[in-house]
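Excluded from the complex is one protein chain; the other protein chains are retained at their positions.
Letters A, B, C and D name the chains as they come in the text, with residue numbers starting at 1 for each one.
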Amino acid sequence: MLELRTLSKCFGGVQAVRDVSFAIEPGEIRGLIGPNGAGKSTLVNLISGLLRPTGGEIVLDGRSMTGLRADQCARNGIARTFQNLRLFSSLTVEQNIDVARQAGHDPALIDAALVEFGLTRHLARPAGALAYGDQRRLEIVRALALAPKLLMLDEPAAGMNEEETAALGQSLEWVRDAADCALLVIDHDLKFIMTLCHRIAVMDMGAVIASGDPAEIARNPEVIRAYLGDAGGDDAPQPTELVH
Amino acid sequence: QDTIKIGLGVPMTGDYAPYAEWQGARCMAEMINAEGGVNDQMIEVLVQDSGADTQTAISLAQKFLDEGAVMLGTIPFSDTMIPVAQVAQSYGVSIFQPQSTQVEMHAGIVDNFFTGVSPDPFTATAAANHALAQGVKNVVLLTSDEGGSWSAKTPLWFGDVIEAGGGKVLTKLNFSFGTSDWSPQIAEMRALGEDIDAVYISSIMPDVGVLIRQLRSAGIDAWVVGSDGFDDPSLDAIATDDASLLDRVFFATLAPSQADSAVVNFIADCAEMGIDVPGLFPATGADTVKAVAWAVEQSGSTDPETISATLRDADSIPVLTVDSISFKETRTYAQRTIPVIGFENGERVLIANEIPTNTPTDW
Amino acid sequence: MLDIRNLKVLYGPIEAVHGISLRVEEGQCVTLLGPNGAGKSSTISAICGVAKATGDITFLGQDLLGTEIEDRVRAGISVSPEGRRIFSNLSVEANLQLGAGIRTDRDGIEADIDHWFTTFPILGERRTQSAGTLSGGEQQMLAIARALMAKPKILLLDEPSLGLAPRIVGQIFDMIEQLKSEGMTILLVEQNARQALRISDYAYLLNTGTIQAEGTTATLGQNDELMAKLTGLG
Amino acid sequence: MTLARHQKRGLIGAALLSLILIAIGVLAAWFGSRYQLRLVYGAYVNLLVVLGLQVFMGNARVTNLSHSAFMGIGAYAAAICVTPAATKAISLPDAPWGLAAFTLDPLTSAIIAIVITAAIAALVGLFIVRMTAIGATIASLAVLVIIHSIFLFRTDIFKGNQAFFGIPQVFSLTSIVVLSVVVVLIARGFRESHWGIQLRASADDETGAAAMGVNVVRLRLVAWVLSGIILALAGIAYAYYLGTISARPFYFNHVFLTLAMLILGGMRTVTGAVLGTFLISFGLEVVRWLETGPVVAGVDLPEALGLSGVVLGLVIVLTMTLRPQGVMGDREIEDIILRR
Partner (left out) sequence: MDYAIQQMVNALSFGAEYALLALGLAIVFSVMGLVNFAHGDVIAVGGYTMVAFAAIVTANPWIVILGAIVAAALTSVLLERVAFRPVRYADPTTGLLTAFGVSIVLQNLFLLFVSPRPIAVTSLYFMDVPIEMFGVQVSSLQLLESVTTVLVIVGLTLFLNRSVWGLAMRAASLDFEMVRLMGIRANRVFALAFLISGLLAGLACIFIMARRGSVDPHLGFNPVLKAFVACVVGGFGSLPGAVLGGFLLGAVEVGMLVLLPQEYGGMKDAFVFGIIALILVWRPNGILSPAVEKGDKL
């Protein structure tokens, strides 16, 4: 469905993304991990049209998305959330969702999503007044109003404790089934990623260094070197023990 | 009716506050009232701030009319004078504007309108006649669209008269109001490579003062000639330290304003009465009051239509700024002498005060 | 060193923290734990004077409430705040220089900046880049380094591991341990309860603006039920 | 199409505002002196301007300083079309392109004026809407200066600082009240429409909005042109009532005055625009009366000329420092009356 062909992005001297190629299948939940500054957010920015690639191609359902503006990408079914929240703080929750509503969206799905994410009672409140966690959830529901084919989530579990993270994981699976879209999830919470995703890509220095199912990734020595390290201390969860 | 009301909805604040005719009008009214008024009636000058806004000025005019004003005043801009005159028409009331030199008002758009001065072509001619008398041949004209025909056309009329008198317009240069650095224009003048006898400009202080100084320091010794915009105390002040700066400057204006002239004495008298009338333009307001008072006295009536008719038909109406004016032939503007003011040792002198006869007619 | 009694934090009419008391002794590392919205960040904000608060906050015997933010920093309090708040229009290096805004030893500052560029090499590579364009994790590193540039007496860290890759998380906790062993006093807010408890001496569990439990990490660690609640793991 | 919750509420709010506007008009017509009628008319003209300003400024949250110039374009365009050729022969003897040679009826003239203003607004807007907030503001200032210079320079068409006179005075208080009601409905309608909400969202977070499928540039342009159309209406209403116009009323003084009205009421809402306009229009009238040193409750107040200017400035400063989002803030009239 989504296919990246040798996608690259340079900022001046910094090669933030280099020759990234991979594909995401419909209904898939793809994990994307990698050290800080690996280029994960940049990749999402490229796919969502916020940045223009310096090379390569983005293809969605056989149509090239390369060079489209962000709003055009969004209307073509590429939705995302942000690492630093970007809600419309003076608008109500309901209006925040309205902004994103597209002709093809399914009102019933939005209503169901509001219930799933526990936002129904906040509908008439300004988004800026919501608790941080609720704001994160609102971003996801808002993105659903675009009737996306692909939903990209940039560190959705950041700042959540394990219980909340687990609940989020379940909600995301619900989203995949109910909205029938593929998900690309970035997070540093390995347990969360490894439980949720079928396949995981690992980036480092702008390039994809490994790709595979959670078990493969957890064993990959490259990944351990670049990303996991000795993961600090003895009682920290070891990668292998995270795989279910 | 207990008082004779004159309504002035004029800018007392904002950019156009310096016109301030209300100050002179009030002072003159107090003077007349102190002498017992006119036909035992007091003159009351109704003043309210229009902030130079046309809509407000019209509303105020309406208010004064409803309060029984027999004469109105406004800012000397036709976009305000015309609609105010239109409103006043149904009341039989006229406008008396003591500073409006614009030609437009005399094209027959409204006829319940008087201006106590002559239009710009007359001042331009008076100035040009004096320039020719000084042997001026080559002139440079500075023009600007920002002050309407006053700053755009007056220099051209000046040039017409000069050329008719055998002189030559070397070039026309453009300027903006608020210019404080004339060096580009001065560079153009120097690049002409010809001797310039006079530079004509219709602009306001302080720009004019700056121009004079910068011309002099650039070594251009031409006459600097202008119109009523020169007539501000701050022009005299530029010569505080060097009286010769103003030696070759003269301008045609609304009223003789040299020492011991009627206007200067009036300003002094007002100061004694505790009323501040800061210069010629504010003082002209006295003309409005004096003319109305004279008309009431002459006709013995306070009916606005009678007052207007009396003014229109009089051979000679006494006012403050010049000896007398008349509307008999001209209908809307005053037939009167045009004073030309120059300087000697930094002091104003009245050079000429005549009714020009060779005025251009293309207006 | 830091003694807080009956602290209430107010956002307009809303009271986010309802009269908590806590102490941090010199050289200790104390952790605040608790779910989203518990009031952890609010407590940190109150200590540095950013949020409006009532109660008593004493630092080194000096009453802090009512003093300006700047004076608290000059008294030796430094913070790596929630949301990082790096100066996005300044370069990475300028951020660090500003962090040392109250210091006057030019050479020392230079040396410290170099130290941080070796600790977090990626920051060194980005030293002239404007900080706003750093990746999330890079910004987090910068915020921590910037806080330490002031050479504080007490360091307040609000979720320092947020958005960091596991390897860096490990590095950060190692660094905190290291700092502690050098005698730094630290007040730490963390979601990563296990790691935090491992390196700290004492911990408070906050929920909905009140303290639910407290104790040395040794005693807390033995309380399985509490641990389960804290970590959500069971 | 079904209406969203806020849209239904918006209908109620717009109806309430319309009622208030009609009520003020009716009260003025019944009880006001001729002088007061003129004042009220002036207030309604300014209301149109402020509403026009609100449509762009309030939704895109970019300060516009060129609005008075667009009002001027509307006024002049209508004036040139509607003024009898006989009058134009006197007033515009040198008019190019046969502008002085035809006369159109007021309605056709108004439509032409609106089309011309909209076209110029669209052209200018293409540049303005691409700039960052502050850049756009200063650029709009440049637009004001440019348009004003053209009015001044082309005396053969606009008469510059001279009066453009002889415009048929076809408007009355009734016509402008009706017009204001229509414009309030348009402004409210736009604010609550899908586009309006998207535009407001982009003002909160432009990147976020783009990622949610909002074409920010296009929406700003739409609002800018709509604003231009409303401003043209204001200009037409001005010209058709006074019968005489010039370049002067469409410059800085008017820009500041109407801006003060909008920000006092609160630029984010239509209710704020209405409230601010009437507060300042009538407030200034009180100040102007106080300036003359009236006797109030037996006390003879001193004359204090020039107060109105100071008051206007203070209103702006105090609003900005005490209530930066104006009296209404984010609330429309129905938010005060109905429960959320």
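Convention: a contact is a pair of C-beta atoms (placed from the backbone, for glycine too) under 8 Å apart; a residue touches a chain by one contact, two chains touch by 3 or more.
As the structure is a computational prediction, the values presented were derived from the model and not from experiment.
Trainee: Could you tell me which of the visible chains the hidden chain touches?
Mentor: Over the full assembly, the chain not pictured touches A, B, C, D.
Trainee: One chain is left out of this view; which of B:I238, B:I267, B:V289 or B:A352 touches it in the full complex?
Mentor: Looking across B:I238, B:I267, B:V289 or B:A352, the contact with the absent chain belongs to B:I238.
Trainee: Specify the residue from the set B:T3, B:Q41 or B:T171 that touches the hidden chain.
Mentor: For the chain that is not drawn, the touching residue is B:T171.
Trainee: Quick one: say which of D:I138, D:V286 or D:I336 touches the chain that got left out.
Mentor: Answer from the full complex: D:I138 touches the omitted chain.
Trainee: For chain C, which residues touch the unseen chain?
Mentor: Chain C touches the chain not shown through residues 48, 50, 68-70, 73-74, 78-79, 81, 85, 87-90, 94, 97-102, 130, 132-134, 146, 150.
Trainee: Using the document's contact rule, name the residues of chain B that touch the chain not shown here.
Mentor: Per the touch rule, chain B residues meeting the hidden chain are 13-15, 17-18, 20, 143-146, 152, 171-176, 178, 180-181, 183-185, 187-188, 190-191, 205-206, 209-210, 213-214, 217-219, 232-234, 237-238, 240-242, 278-279.
Trainee: List the residues of chain D that touch the chain left out of this view.
Mentor: Residues touching the hidden chain, for chain D, are 61-63, 127, 130-135, 137-139, 141-143, 145-146, 149-150, 152-153, 207, 256, 259-260, 263, 305-307, 309-310, 312-322, 324.
We adopt the following convention: only the chains that are shown with their structure count from here on.
Trainee: Have a look at B-D versus A-D and report the one with more C-beta pairs in contact.
Mentor: B-D
Trainee: Indicate the whole-number Å distance between the mean C-alpha point of chain B and the mean C-alpha point of chain C.
Mentor: From the centre of chain B to the centre of chain C is 74 Å.
Trainee: Of all the residues in chain B, which ones touch at least 2 other chains?
Mentor: In chain B, nothing touches at least two other chains.
Trainee: Can you check the complex and tell me which residues of chain A touch chain D?
Mentor: Residue list for chain A touching chain D: 48-50, 69-72, 74-75, 79-80, 82, 86-92, 94-96, 98-102, 124, 126, 142-143, 145-146.
Trainee: Given the complex with chain D, which residues does chain B contribute to the contact?
Mentor: Those in contact with chain D are residues 12-15, 17, 47-49, 51-56, 58-60, 62-63, 66, 77-83, 86, 102, 104, 107-109, 145-149, 152.
Trainee: Give every residue of chain A touching chain C within the complex, in rising order.
Mentor: Counting only chain A, the residues touching chain C are 11, 14, 33-38, 40-42, 83-84, 131-133, 155, 158-166, 188, 190, 226-233, 235-236.
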